[in-house]
Every structure is written in C-alpha cells, then in structure tokens.
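Of the protein chains in this complex, one is absent; all others appear in place.
A, B and C are the chain letters, set down in written order, and residue numbers restart from 1 in every chain.
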C-alpha cells in the first residue's frame, strides 16, 4: 500500500553520486531510470537545481561563483508505459513537499557577469536570502517583515524532445546567439559538454554535444517556472518519444510571477507525488503545441494585491512598441521603489519580488504603443501595511540581505 | 441624501451634444466640468468609447468603418478640491453599473487596415459580437456556449497631464513613429485635429494640435484596461495639475487580460460611483511614477483556469529574446486553437479571449531566451467541458460571430 | 430589448397603495399579479419588509413601536407559465440592487416585548442603526469603524403553498403555540386578520383567517434569510400550485448568518432581476422537500474570519444536549464580548453581528453532550485589527447606536 518512490536522492551527496542517477540536459537518448503505469501513484525525489552549490549561510559568495553550466539537475526520465509520440501525457501533481529535516531554501540574485537577471542593470551584484520553512510558511532572516504560505511547485517538468525537435531548438537558438555572440549575459546558451551530466560519464560524453540546456522553457514545457503549478495541478504535456521520458526538478517553495531575479524562487530539494494518464493522439485532437495546465484547488487565498503598473517606456524615457517585457520590468522597478520607502534595500526588494507569491499580469497589450503590465503584492504577507496613506510610509529597520562577504555592497 | 451625478450623458444623442460636455484628448487646458470634495460620494455617467458608432445588430460593417480618430470619449475633467501637483489622488470605484434600459455591449475585431489588433495577421477582417446583460451575467448570440459574470470596470481613468508631461509624451511617441512612419497599423498615433473633441469647438481648436490621443496607457494611468479595476477597487493616481482634473470612460462590462482584439472588452455606456481622497505629496513619499491600485472584494470566483502557455518563438519558428509580447501572442493562439476544436470559429475564439475574464500572466521572464506567458480560461463559464479527455473534444454547433454583411468571411 | 418590470413599487406611498399590489401573508388563493415565461428575464421591485415603518433618523422609537402584524410585505405572486405542482422552479437571481436615489437601509433590535430577538434576555431594549450605501459598500454613523461590501439578497422568496400544505403549517404551529400560549415573545404567530394585506381589502378579508404569517421559513422556502442567496444564485423551489405563484421581498443589503437580532439584516427596498426555468416533476425526481440552492460567483472575498466558539452550556452553566441553538447563542455572546473590549457597546455589537457578513457554522453536532457552533467575523471589514495581541485591545471611541430618544439606554 506504500507509495513507490521511483527516483531517490541523497542531499548529502554530490549530483554525480545520487542513488538514482540525475541529468542536466535534454536529449531523447538519455535512458529512463524507472517505468510507471498510467494511473499509478508514485513519488519522485529531486535535488535542488544547482546540485547543492548554495549553502545556508550569510555569504552570497556561492551565488556569485555559481557554476551555471551544471543547471538544472533533473530527476528522470521516467518511462510511462503506453505513451507514444503525439499523445498528451496528463500529469497530476498530487503533492509537493520539502525533504523532511531539510526545511530551508534560497533565493539568489546572480551577478551580472555570471547569470544576470531581469534587473541586472540596476542590481549587478550577487545577493542571497535564506528562507526557513515553518510548516506551510516561509520566512527569511535576510528579508524581515514578511512571511507567507508557499505555493510550492516544480519549476521544471517536461517530456524528452524527439531528435528532430532537439535539432529545431538548437538551430533557432544558435541563430539568436549569432546576432550578438559576445553579449553578457548571453542571449542563449548552446549545448556544451562543460558541466553536462546525463546519468553517467558515458551517456554524457555521447550526447553532450547536442543535448539542449535546461534553462529556457520550450514547446515541451521544461523550465516554465509557472508558480501556480502547485499541489493538485494537472498538466497536459506533449509526448515526442516512446514512453514520454518525463523529467522534472527545480522545486520551488514559492515564486513570484516572472521569477525575476533568475534564481528568484525559493529553491530547494523536494519530493513530488505524481500520477499520470495518457490521452492518445491528444496533440492532434486538441491542437496542442505547448503544455496546457489546470491549477489545483489549494492555492493560498491572498487577495489584497497592491498592484503596480508599468508601461513600455524604459528608464531613459525611450518609447517601445507594445513591449510587455519592458512594461513588466518597469512595473517591477515601481514596486521595488515602493518597498524601499518602507526600509528595504533595493536588493531585498528585488529578491522578494522573485520569491513571494506576487502576481504578474498583462493588462493591456494592444493600446499602441504602450503595453501595460502589472505586478501585485499580497498585502496579507507583510507585517506592516504597504498601502499609501496620508503622512507617508513608516520606515522600518529591515537590515539587508546576504551579500558577498568582504565586499562593500551597493544599496 | 441622494448621491450627486456630476457628469450626465444621454446615449440617444451624439457625443458633441451631451448634457455634460465630453472630450477625447488629454490636455491640461481642458476646463473642468465639475468640482468635488475629497470624501464626497458622486456619480459619473459615461458614453461608450466610440460615442455610439456601434449598433446592436448582426452586421460588423460599423466595426469595419469605425472612426478611430474620435476615441475615447471621456467624462470629465473633474476638479478635486485641494489636489495639487505631486499629490496622489486615491479614487475608490465604489460601483460601476450599466445604464438602466441599455443592458447590452459589444466586442469588436477591427480590420487590419483600420485599427488592427493583437492577432491581426491571422484575423485581418472586421468582426463583432453583441452581448446581452442578464443582471450580473453577459451572454452573446454571436458566441453561444458561454455565459459569465462581468468584472465590470472603467478601461480608462487618469488625471490630466501637465504641459511638460504632455510634451514628453508627444516627443517620445513621435520618435517611435519616425522609425516606420507608414506602418499599418501605425506604431503610435500623433495629435490630430481630425476627430478631436474637447467639450466644444473652441477648446478643440485651441488645443487639438498638441492634445494627446487617448489610446495608450501612460504615466498618469489612462487607458490601462486593467480588468480588475472593478467594483470596490482603489486607485492611487499621480496628480500633475491643480485640482487633478480626473477624466474617465471606456466602461467595460468584462474584459480578458490584454484586451487582445483592441476593441476586445465588452464595451458599453455606464455609470460610475466614485469617492476620492488626497495623499499630499504622495508621489514623492511613495516614489510613485505610475498609478498603484488595490482590487475590490467582489471579483467573480472563477478558479478553474484551463491555462495555455506560449514562449517567445513566433509562428515561423523564429527565436526571440525574452519577448513576453510574443509569448502571450503564442499563448493566445494556442488557446484559440483549442477552442476551435470544440466548434468555435477562430474569430469567435479571438473575440472571446478579449471579452471573457481570462487571466494573462507572465510566468517566467528570465530563462533566456524564452519568456513564458500564459492565458487561463475559466472552465466555469462554459456550457461544456473544455478539459482534454481521452477520445477528444465533442464538436458543438456554435455558429459564428457577426461579420460584414455581404462579404464572404474567412474562418 | 428593455427588461420588463413585472412588479413596480413607489416607496413614497404606503403598502396598500403600491402600483402593483403587494401582500403579507401566504395563501394559495392570492391572485397572481403578473405572468412570466420560463427563460424570460424580468425585474421585480420590492418595498422594505415593514412597508416603510422605519425612518432614516437617530431615534429607535419606530423600531420600538413597529407593527409586526404587517410583515413581510411581498411582491407577487408571479405566475410562471407551465409550472405545475410537483415541479421544481429554478429561479436565477440575476441581480439585486437598491432603488436608485434610496441608497440606505436599517438594522434593528426589537424590544423584548415587541418582537424580541436571539439575545433579547441580554439586550431587551429597542435599538437601531442606519446604513448608508456607498456603491457596493455599507457604512453606518451608528456603528463606526466598520465598512463592508454587501452580500445583497432577498431574505424571503418562495412559491405559494397548496391549501393542504397551508393547513399542515397552521396545525403544527398551533400545536406548538398551545404548549405555552402566553409566552413573550410568542413561540409562533397564528393567522390573524389584524395587519393582514393581500392585494386589496376583499382578498384580505376572504383569506386572512387562515393565511399563514410570513416570518418562519417553511418547506417552500419563504423567509429563509440565507445571506448567500445573492447576485447570480440559483434556487430550486418546490411548486405546489399551478403557475407556482412565486412571491418575494425582504431585501437585505447584507446580513450575518442567523440574522440574530431578528431585524438584523440591513433592510431596504430593492429591485430583483430574475429568470426562471421549470424542472418537470423535479420534486420526485430529486426527492426535494425544501428548496435547494447554488450561490452565485461574486460573493465578497472576506477570508480572514476571526472565529468565536460556543458550546451547548448556557450562561447559567446549565448543560444541554447537542443544542446547536444554544451553542450559536454562546458563540455570539463571546463575539460581542470581544467587540466590546474595543469600544463598541453591546447593542452596537449585537446589531453588527446581524448585519455584517459573518459566518455562522455548525462545527460539531455529535460530540455528546456539547454541540459546537462558531461565528466568524471578517477582519477585512474593520478599520482596526481585532486579533488578540500582547498588551490587549486598543479601545476606540465608537459612540453608540440609535436608541429610543428620551429614554436612558442600558449599555
């Protein structure tokens, strides 16, 4: 009657020595580590996306020096009996939990020259916040004044690409890179043997030259970082290879829409409870080219969203045409400015927008030339009231997040 | 004890003959039509954004031939006693209602050569849906199978710009236009006397040459098309001129995030009940450069969102860099494809995504090179079940939306 | 295209002179005032339940001297074409609104010797609060510190009883009365010509001797005072006579579960928008003996319910057996005691529990000998924080509700 754990991890060991082998690239030829039947309930354990590179301390040096060629370490692939190319694989995320005894996670701002992030022009240095889990809640000694229920979810999940789809990815991304090959941060990351790990050295060596990196979300889903893919959600994934070869990882205790600081979610190791169902020929029957999902019924009820707007005019006053990315960027900067008035440093506020359950929305996308995007902060998660009042904000003593020790931080 | 109506409309009359004069441009020199005190509850009536150009019939010719130089007709400006530049003007939207006896609205797809929209490359022709209001619900003879509670709101609200801010707008938009001045649809729309109306001919003539068009949302708010700005919301608007000069209009019975078909909301005339409060020097105290808002407590509880993803790779397979606009566009196309499998025409589905309370979100914005955006359709509003099941969708007989009569429509 | 109003009222006129006749008793022989078709959208206007006996002032004398033999004035009956005994009549409450220009309501505590209420042993005097409607919100000069969105609904709705059902009601209630015929307040109220009104003097005289009083909810629904029967709800009513003969009234802007002070809701005149559907033979098909309902999708999102418990041991310490009425009574007294610590008088708190959207629940009903009932107060509706904190409550200056002028009130 006990639920079978098909992928096991040992967080005291390096990624290359996990009880069930892990991988950090997408390739159709990575062997399955387990087989499940449709309808079967099973568990999958996952290490954190960096493979244990980040420590529970007050020094952001590990974030500054992170080796991003290794990410994301994934559990799987899992062979689902009967799944064939063209099917939709419905995966119910029946539960997501931290690993008992390991109730903490981290949020990072990567340095601009090693990873970067959404606002790296404003916040170019590495920073870190450690979060402690108090049951369903997270709080951080690095970002006081806020505590919230986690909308816990896997940031990354998807089926293996076919060889043909893999080649499409590599080709189109190479074309983008070629438009500005020396850009820092890079426009995209091509396949590379460096840092690659596909269960063992032999598989890694065989497929590392064309195995796709895991950072971008793609047609198969992958690193979608959809914060609402939490307990009880169902996802309908396109299947490209026999057995589907489902992989997953990048567990987040919580995340804000957009995961703006790149390592913005509360990253952790965790355990998924899953159940699958096959919809034969579902891709054609429903015209599905990307995953479709239904959120679960237990999302936190945070309704009082103090919401900031942004339009597609950048900091320099330059007008862009319906550029929702710039709109959201400006909305985030507006929210950070507001938080700073209450005593947070900009780095704290930036970390918070990545980690807390903030809502990022596309309000208007057709009113030329300005797209309007919004970011909503749930008032219920703060110890103090963020709404504007006559007399102005009360400034709190909120310290700072973790920085690289020994280096003088900017504000 | 009766609540004062400070702006009255007569929907049987043209925009130029309204009981309280209306205007369709932004300019600091448009005279206020009324004065209110902070804390005072008052009502504002508004005509629809086109000034009555669209009729409740089954012919989309009026949409095809709409005169967009006239939009948006706004009520106001309203002088708020005591408001001064630098303040934040908190406006509570205490209620929004249709005009009794006029319980209908329209959603349009503008023709590509006269207005266009988010998906005009795929849906270049004019189309229309008429919605009937059944109390809090809307349904359409042109889009059967769906009925939903309206998240009723003003699409457009904001304070008058200062002369300086107005010049900033005009300058930056002119620069954008100059990069491709002959584009259809245009990149932006410069000030023009054609179609302008600012209370009367004299004011129009004096200020029409530099008065800003109302389509784009800007720093002051304006046409933000935020669907959650519904009953009970509070908005904190920056104030740029003495008395704030608050204007508003573009009432929507409902809208989907993004309002993708441009005339995508359920457009109508309506009545706002409002209340204001001044936060002295609020712009500096809170670092506010754009409006901030808090949604109200009575939003419809539609939680089962069937959600479609899009990434920043366009229909041709071209890879873009973290372009959330393309991601949302692809998510919308995915949702439309799904709806078509159940019997809707593409035009019906496109109209529906603009009008129904769909959620448009920014899931991931940092996973180079792909931004991930999502659009969520509330399953509760459909007569049939949209979730993927084994065996595939049941095709319903759902007719079509209104097209230009006498012209053979594309599907 | 305009929606037909089938019952019209004029709140400046007495109940006996309404444009469409009203009635205040249940009897199968009251003639229908209008006929509607299934599927037809129509409006029904209603006067307040007392027929205008209560005034918008600061004197509770009208409450003290209210004539309860007249209540409740109802609009209808409405004949629904095709409805027959044994059917279920599905009524959608498409909308509920106050009458324009009349945006206020009242909550009363009846004197113990004229009506009484749930806590009349503790609060035996008449008291009143006037509420002003600010769009979707209500606030009261008599109960400062609180403002909330109305969960607006008809307190009373149902189909006419058959003669046989009417006799059952009269018989069983007479038996109850006979167990303590002189009790004050009475155990139940028998038919009486005094105060009766059934459209006109002739009908009143003919049927007043056995027409049932409207206060109790019964098999047909009637005065259920279900606060969640708000905008967008559907109710399935048993039909007992040809044409259903649907009547309704007792419009509430808001109410707490239990409506504890009897005149506890925010009482008002109002306008219903309705739509019906007939389920032939539905009573037998579904085994329905009482109405069934589905709440609508736009209920206020008040989730932070500070909840007080009560058990079935009364104030004197006497133990009762699973008596949920006593449990709820004790929970209410506990909530009132809490509110008093913040500065409210007991009468204000009692009024507030009847009028605000508080949740009254049956927690445990089997744990002999104590039933556990709870009452939850939404924290979001108060200007100050009601949660217990170290140091104790801050006492606010909250005045008092309206009392009988010239009489020294008890606290």
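Following the convention adopted for this analysis, a contact is a pair of C-beta atoms (placed from the backbone, for glycine too) under 8 Å apart; a residue touches a chain by one contact, two chains touch by 3 or more.
This structure is a prediction, so every number in the text was calculated from the model and none was measured.
Listed residues C:226, C:272 or C:381: the one in touch with the omitted chain is C:226. Residues of chain B in touch with the missing chain: 301, 303-304, 380. Residue-level contact of chain C with the missing chain is found at 88, 90, 117-118, 168, 172-173, 175-176, 185-189, 215-219, 221, 223-228, 236, 257-262, 264, 277-282, 285-295, 297, 299, 303-311, 313, 317-325, 328, 330-331, 334, 337-338, 340-341, 359-374, 376, 379, 387-390, 392-393. Residues of chain A in touch with the missing chain: 1-3, 41, 56, 92-95, 97, 100-101, 103-104, 134-137, 149, 231-232, 273, 275, 296-302, 380.
Keep in mind that, in the parts below, only the chains that are shown with their structure count from here on.
Geometrically, the chain at the heart of the complex, using CA-atom means, is B. Between chain B and chain C the centroid-to-centroid distance comes to 39 Å (mean Cα coordinates, whole Å).
With centres defined as mean CA coordinates, chain B is found 32 Å away from chain A. Taken residue by residue, chain B touches two or more other chains at 297, 299, whereas all remaining positions touch fewer.
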